[in-house]
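Here it is: the structure, laid out below.
Of the protein chains in this complex, all but one are displayed in their positions.
Chain IDs A, B, C, D and E follow the sequence of writing; residue 1 opens each chain.
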Amino acid sequence: MNHLLIAPVVLPALVAPFIIMALRYHIDLQRVFSVASCVLLTVIAVALTAQAADGTVQVYELGNWQAPFGIVLVLDRLSALMVLLTAVLGLGVVLYAMGSGWDERGANFHALFQFQLMGIMGAFLTGDAFNLFVFFEVLLIASYGLMIHGGGTRRFQAGVQYVVYNLIGSSLFLFALGTLYAVTGTLNMADLAVRVAELPASDTAILRVGAIMLLLVFAIKAALLPLHFWLPASYANAPLPVAALFAIMTKVGAYAILRMYTLVFAPDVPAAAGLMEAWLLPAALMTAAIGAFGVLGSREIGHLAAFGAITSVGTLLTAISLFTPEAAAAAIYYIVHSTFTAAALFLIADMVMERQGGEITAKPVMAHSGLISALFFVAAIAMAGMPPLSGFLGKLLVLDAARDHALAPWVWAVILISSLVTILGLARAGTAIFWKSHGLDTPEDYVAEAPNPAPSTALTFVTVIGLLGLLGLYTVAAGPVMRYAEATAADLFDRRAYVETVLANRDRPVEDPNDAHSHDTFHHADHNEDTYPQPDAQSEESH
Amino acid sequence: MIQYAYGFAYACFSLALLMNLWKIIFAKETSDRILALDTMFINAIALIALYGVALGTEIFFEAALIMAMLGFISTVAYARFLLRGNIIE
Amino acid sequence: MSLFLIAALPFLGALFPGLLIRAGRDACAFAAGLASLLAFVGLMTHAPAIFAGEVIHARVDWLPQLGLSANFFLDGLGFLFATLILSIGLLIILYARFYLSRQDPMGNFYTYLLLFQGAMVGIVTSDNILLLLIFWELTSLSSFLLIGFWKHLPEGRQGARMALTVTGMGGLAMIAGMLILGHIAGSYDISVILQNKEAIQSSDLYLPALLLILLGAFTKSAQFPFHFWLPHAMAAPTPVSAYLHSATMVKAGLFLMARLWPVLAGTDAWFYIVATTGLVTMLLGAVIALFKDDLKALLAFSTVSHLGLITMLLGFGTKAAAVGAVFHIINHATFKAALFMTAGIVDHEAHTRDIKRLGGLRHLMPVTFTIALVAGLSMAGIPPFNGFLSKEMMLELAAHTDWNGSHLLVPALATLAALFSVAYSFRFIAHTFLGPKREDYPGHPHDPGFGLWASPALLTVLVVVIGLFSGPVVGPLVQVTADAVTGAHPKVYLKLWHGFTPALYMSAGAIVGGLLLLMLHRWLDRAWNDAPRPEAKAIFEGIIARVTDLARGITDGLHNGAITRYAAIMVVFTLAVSIHAYTSGTLGLPTRKMMEIGLLPAVGWLLLVVATGCILLLHRNRFLSLILIGIVGLIVSLSFNYLSAPDLALTQISVEVVTIILMLLALNFMPKDTPIETPPLTRLRDGGIAVAAGVGIAALAYAMLMRDFSFESISAFHAANSYKGGGGTNMVNVILVDFRGFDTFGEIIVLGIAAMVIYALTEAVLASKVRAYLLNRKPDMLMAGDAHPGLMVVVTRVMMPVALMVAAYIFFRGHNLPGGGFIAGLIAAIAVVMQYMASGFGWAAERQRFPYHGIIGSGVLVAAATGLGAWFNNVPFLTSDFGYVHIEPLKEFELATAALFDLGVFLAVVGAVLLALESLARFAWQPGIDTDHAIDINPARDDLAANEKNEG
Amino acid sequence: MKILNRLVPHPYLTLMLTVTWLMLVNRFSLNSLVFGLFLGLLIPFVTQPFWPNRPKLSKPLNLIGYVAVVLWDIVVANFIVARIVLFMPNSRRQPAFVTVPLDIRTPEAIAMLGGTITMTPGTVTCDISSEGHALLVHCLHAPDPESEVATIKSRYEARLKEIFE
Amino acid sequence: MELLVASAIGILTAAGIYLMLRRRTFPVILGLSLLTYGVNIFLFATGRLVTGAPPILNKYAEVAYADPLPQALVLTAIVISFGMTAVVVMIALAAYLSAKDDNINMTHTTEAGEDA
């Protein structure tokens, strides 16, 4: 049993309560533990990715109950990659939050942050549909706390909307899971795959409703049009470092779609055939387009970054909704890119916001304007999918993968035109914020300072440069990464290894932990007839 | 015979619940509504007890016990709200 | 030198100027120059091989899955362009060192310039069209930075954005074109593509690919109708214009057409699109140039015109035309770069570029005048300068070109363009330098230092030398380049005198006409200015503004902040796709019999429905709706009991009470009524949506309830193993703490986080200005006396230990009977909340010894530690263990790790509920409230006080 | 002795809780008793701060008699109320508030009296006076309010005074 | 009986959705509560309806049990939605106290300048 598999969930789940229990009044120690946890998570994630890289699927049977009866965690190439992505992003964001002093502007930041990581990690690793719901809720509720961190009227108002929208989503999730369970009698994803594939035709109507509702749940998370409405206001009004962490949240939705709709409800499974072909791809394209328009139409840098995230989600979902191994590989490549890019853009937006406020307009020249503008330029390139960064490669991969699809001209047109509109928007914003300021009549020595003097400005820059550097590295290493992505996509479309590994133990007999008594189901009865654990039994002292 | 008695009791408490509902909807006084809700809890306890007896199980005992305790708390909470606005002060 | 290194050197060099700027401007320029020089030297090491007709390759895989490789190759065409880029680049670096002022951030300038240079070298040496695309877009980006270099100038920002938009658009189109091209050819490697002319030209996709690629090339090379960005790019510092807009970037489009000439040219489509565009651009550029008063604008339109010329030649599709195109590329680069630099010098010295404010500079700036004169005459196509040679070739080729049956159209228009070309060239010289010296120059013009005029002078020398000795000087270069362009070995004749050819007559006519035009210039200028004509910039900005407004309209219109609408859209969308999913599947007949409806369920249903309906009708009275919600909760709980789920009933009712308390606490601070805000139609719409969704869910539930599972449920396993493997008879509890303990672990964390969030929120709110509001808040309702009645206090005191006892009972029995840590936790929490309600916040909080955060934390940690404990047995997280212990004289009893896990649940729930409620209650906390006494009215205490008073 | 006091702050409470536990468990056994006693000691110890003043009972055994009286009265009360509700028209019913002056002083005793009044024939404790020297009692049907007050004082308050003071 | 349960689910859902489409935070929260009831009963009903057969093992009788799994799931769901409700109530209160307005819809307030 490889306990490393559960470490990404358990580690933050231990650090967070420890922080609230013992370190509530010691921000320095909180930071030490939080960063240490993130570093350790990164190390663990690297180890897990290395383990998964050869294609073996590992299963962790929680409570020693075999699938499909208990909950299992499953490590394969895809989940390992997502865990690694989360860990690295988490490390970056926590460092930035420290450097910018954001973590001190409200209570419980680090504990919530660790819980947030725990929820995301769990969502990526779990092999059980209901457990996925639980982890969704963990990551959501932590995100509610982080979203309103620091307080403020607009943030609270946006917070209400964010929570309400997601609560509707959670309700839908439960409707979906209930429907699936009512038909198949199982919750384990691999088992669902087996059962859905063998489903009698007479049950498809109900199952399909469940399947589609589940898809919508993930689509909400992923911010697919017209279910994306929660995103702009939430991200733009959240503390922007938190929004940077949220960059991974849309990917949780994308991941879940990729996982469930290749493993369980793949288009080649009769019961799921034709579920979403008609509308998913158009919706994804609309998402990309609306996101791009949003970038161009934004009046505020937080919104700009948020719509940037939406347009990249559109591109990502476009790739996913093609449901071919090539497109899935492209999507997997694009996921990492778009996560880092969106995060970097949010962090840079925070730098701007802290120094001169959020509106996209000329303000007196801010401190570190040159460096920030350079970082913005690089992040904008990545966001718009311009060369030489990975966004360009990702877009090329998506376009290439869409080539044989009936809607290929649409895909190409929308993605390319969205890119253009995004470029327009980013250029417009960048010139207004960074260039136009120089045209203002301000005293020579005037420099707009950050309203909240940050504890360590250097750390914030190091973090952002680090993230962008990672993007550069990711671009250079595109070849090996794509090999991994292609192998991952191949795994997704050939689900046998996953299913067989997860369900390998389903017929394992159950041992009674208490051997001495195992000869009888209700051993108490052997000792004393009337202490049988019925309403009047004696086992209440089991403490 | 016993079954008829239980059936009678069922019917009485069911009817009582409906009367409570009537009161809650059409009462002029909010205090009457709270009172009706409190009575509902009491009637519910009776129904749970009856149901447990009918099924010959004590599994529902906890539910009745807790309802007795919680009905009280929620009634007090509602009333306190009307009295002071603030239920914890 | 490796091609990789040559392409990489400018990029590496780009790192230094920015870093070296502290070391001074010279160091900065030197570093930049050194990088260019090294690359140039590296390039020249390949010269012998190139002239020998060899092609040099360098390959490395990058993203083979896509067919994107970092493959470079160097042939004649690449060599020519790389030479131009690097050599003129060197001259520009030198020139810029003296041109830029002290205020200009020179480090940035050289960094951008070298980035641009690297991108250009990359374009011309790429052997992979995807790689070429990358460099292509990089030129757009770096030129954006260069054009907008003077960021304080609005023209600079606008020009930069315009250039980026137009060329970026072309680049994106080209991506599509290149992907199609590569798809047809089966490879993205240029050397492979060039072998596939037949396949490409016979493909159905040839035309779309051609159009998309040409869109890229035309935008980059400022061909009509995309020419308008180039003049606006003149807002850049002059070195940038001289580099980008004469020699390099704008030639990238030409390079691309030349590069793909072997596979794309030769078709009718190619001819009519490319040649016509080139012809129109050539004429239009020349005409407009004549009427530009800004020296740089004049040169910019001249460039447009010359780019059109070259494009037209490439469009002719003949080998001879290709030779002419190549030759003119060289010539144009030399004279135009020189002219731009000259214009820059004039601007630098006279502080204006407006021709109308210049004239007579010949006397003040003889050196500059000489350079301008030579280069200008070359631009005009006057012998013996190099411009004349290539223009003659153009006219000659035009004279023999038939356009859709018309023999005259092309030669006539070409001659006309040449005529205008002569006119604006002469105007450039005459109106700037000739004529009388003026007194009103904004600056004090005189010849600049050597550093500034060295570069144009050198280029002017080339203009002359190539003109006089074209064959020996550039013949071989033109030859190898033409070979590369045509993929064949065309004959290259470069001579000054061709005899009395049609071209000569056309040329002569052009010169005479040009002089005439110049004489009529004042009159023509007035006519031109009076004539209505579309202003490209206005159109472009109009489109952009329109698009931006549209974007803003769509964005604001869709995301108007109305979550009510977002939610409605979500519900409707969900409904629509669900109906689609349902109708595209099949539903079998019911497999279950409907259960009979007894009295109890009927009454329950009625209560539930009526209560729900009343909530809808009366929801504006918020307190009343909370009472009604209480009914719903009660009925739901009873239903769970009735339907064999006692655990659920317990949980539901306890959660219900805590929720109500929470909502009442919140409602205290909120309006007590909801106003009517939505018009009836909206309410009707919402009602429709709600009813549709309700009917949908009800139908789904009914369909599901009437059919059995399709497969045996996994819960059969849970039933079979709950006692044997889990040690408990309450299957639900065993599932919660054992089979699916991980869910429960997550669930308590959710609860803990909820409390933490609420706490953090309270802190945030109380730290804001809201605190003052709360302290001064007047109760919005009648306050009855006696906040803490004695009867209640006494009863809750007795109840609290009993309730805790009940909690303990529920906790321990949970594994076998309804109950468990969660419900026990709620009851324990409620027992404490009772104290808060009865005896007051201050009194109770003061007596509460355990910090709630700590209780939550310890709960989660206990649960986690229980889970981790399993590792010591080398079994997975949360594996439970239980055993039976026998201590005399007691009977045997069970010890289970699941109970420990449940203890964690218990603690987390207690902590979370109390922290949440306490946080909320803090809003109402007013300083000065007596915390010593729980009971407001206590005669015993008063008697005691009275006695003490009497005694004292 | 002090330590014992500290550890067992409320011996009656411990006794009551142990009995409660046995009633909850619903079957007497040694295990239950031991565990019940354990909890009965633990819970008062933990909740000690919430009940700082131990109520002193002068004659605890009288409590049993009192409870018996009250239980009987409750049963009777219900028949009286039933009769009034069912057969007495609202117009003939004479509801009234009466003031019951208090001789008892401790909150526990007053609470017990208030509770008793509510549960017994036709009366409900509604309020206490501002200094705690009188109870406001509502009578469902009180043609003679003075006699109601007298009954309350003699039948319940006197006994409570004996038990508590 | 199935009809009663199914229609109750539908009614709760419909009422919940209607209230969620109101403009003030309080009715929206009420709506969420109603929707949650609907969801929980739905999830519970996936085990199909059984009376008098709680999933508590009984040694003395060979009896059928109600499906325990949906019950466990609903329990988890109830707890989670309780946490969520608490949070949303609190955020709504904070928003109201900060803005003195409990309208759930946000309106645009910033009009940033145009770029030249």
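Some points to look at:
Criterion: a residue touches a chain if its C-beta (ideal position, glycine included) is under 8 Å from a C-beta of that chain, and two chains touch if they have at least 3 such contacts.
Here is the rule we use: contacts and distances are computed from a predicted model.
Note on the omitted subunit: UniProt lists it as "Multiple resistance and pH homeostasis protein G", one of the names in "3-oxoacid CoA-transferase subunit B", "Multiple resistance and pH homeostasis protein G", "Cysteine desulfurase" or "Cytochrome c oxidase polypeptide I".
Which of C:300, C:663, C:799 or C:844 touches the hidden chain is settled by the complete complex: it is C:799. Only one residue from D:13, D:39 or D:98 touches the chain missing from this view: D:98.
Mapped onto chain D, the footprint of the missing chain covers residues 20, 22-24, 26-27, 74-75, 77-78, 81-82, 85-86, 90, 93, 95, 97-99, 101, 114-119, 122, 124-134, 136, 138, 140. Summarising the interface, chain B meets the missing chain with residues 1-2, 5-6, 8-13, 15-17, 19-20, 22-23, 29-32, 34-36, 38-39, 42-43, 45-46, 49-50, 52-53, 56, 58, 61, 64-65, 68-69, 71-72, 75-76, 79-80, 82-83.
Where chain C meets the chain that is not shown, the touching residues are 775-776, 778-779, 782-787, 789, 791-792, 795, 798-799, 926-930, 933, 936-937.
We take it that only the chains that are shown with their structure count from here on.
When every pair of chains is scored by its C-beta contact pairs, the maximum goes to A-C. For the pair chain D and chain E, the distance between C-alpha centroids works out to 41 Å.
Averaged C-alpha coordinates put the centre of chain A at 18 Å from the centre of chain C. Rounded to whole angstrom units, the spacing between the C-alpha centres of chain C and chain D is 72. Counting partners per residue, chain A has 130, 134, 137, 141, 144-145, 148, 151-152, 161, 164, 168, 175, 179, 181-182, 187, 233, 299, 428, 431, 436, 521-522, 531, 533-536, 538, 540-541 as the residues that reach two or more other chains. Multi-chain contact residues of chain B, defined as those touching 2 or more other chains: 57-59.
Remark: chain C residues 785-786, 789-791, 793-795, 797, 800-802, 804-806, 808-809, 835, 839, 844, 847-849, 889-891, 893, 935, 937-940, 942-943 touch chain D in the complex.
Per the touch definition, chain E reaches chain A in the complex via residues 20, 25, 28, 32, 35-36, 38-40, 42-43, 45-46, 57-60, 69-70, 73, 76-77, 80-81, 83-84, 87-88, 91-92, 94-95, 98-99, 104, 106, 109-116. Across the complex, chain C is touched by residues 13, 16-17, 20-21, 24-25, 29-31, 34, 39-40, 43-44, 46-47, 49-51, 102, 105-108, 110-112, 114-115, 125, 127-133 of chain D.
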